[in-house]
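Take a look at this one; I'll ask things after.
Note that this complex is displayed minus one protein chain, with the remaining chains in position.
And now, chain A:
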């Protein structure tokens, strides 16, 4: 195990985050605050409770998940795309590091940033809404698991992308709609039956549902299914990365 190699990549990525603190942390925190102000306070005060939870508190898990997904993908995809773009990837490819170590460095740093960000958003939410966390261990586990899974997904996007447009297209065109339609602002029970069924094909439903269960003990789908689906996606991402390094896809010609 090249411990120093993993540490070098990890520290390099974390220092990139420190350099871009405004973009990495402040920007998502501010946008989440805006959601709380608009949906939590302004509109939420006129909304009824959902599953006996005040609307402002109900949307917290979904909003944290929204930022977590977007930032995990963005951090990890930028982390590996930038060396490809600038050409400095040659150094990683020629270094005595295995692909597991490369992924540990890049994805580890991206997931760390996302978890820190998730916790900051949770702390910020407290300024606007009163909420409690019924299962703190599961809440943190879901936070870490989701951050790792979507950082892996971001890493794949970063490898796949051969331009900045592609880097943005998956988060903007796929992940954002799936998150908005995945029950961030509502319970899928509130949808017509046909849309409830369609929603079950949206993987983000399971993430938000599971995360919300950790907070309030209520969920759209059973917690076991949520964990299972998250692990399934994690497995799919790991397989994708294994394939990338095995074939050298867009890394080694």
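In this text, contacts are C-beta pairs under 8 Å (C-beta built on N, C-alpha and C of every residue); 3 or more make two chains touch, one makes a residue touch a chain; residues count from 1.
In this text, contacts and distances are computed from a predicted model.
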| item | value |
| --- | --- |
| Name under which UniProt lists the unshown chain, selected from "ABC transporter ATP-binding protein", "histidine kinase", "LemA protein" or "Integral membrane protein" | "ABC transporter ATP-binding protein" |
| Given A:8, A:33, A:200 or A:225, the one touching the chain that is not displayed | A:8 |
| Residue, one of A:97, A:122, A:161 or A:181, that touches the chain absent here | A:97 |
| Positions on chain A contacted by the hidden chain, ascending | 2-5, 7-9, 11-12, 15-16, 19, 86-88, 90-98, 248, 252-253 |
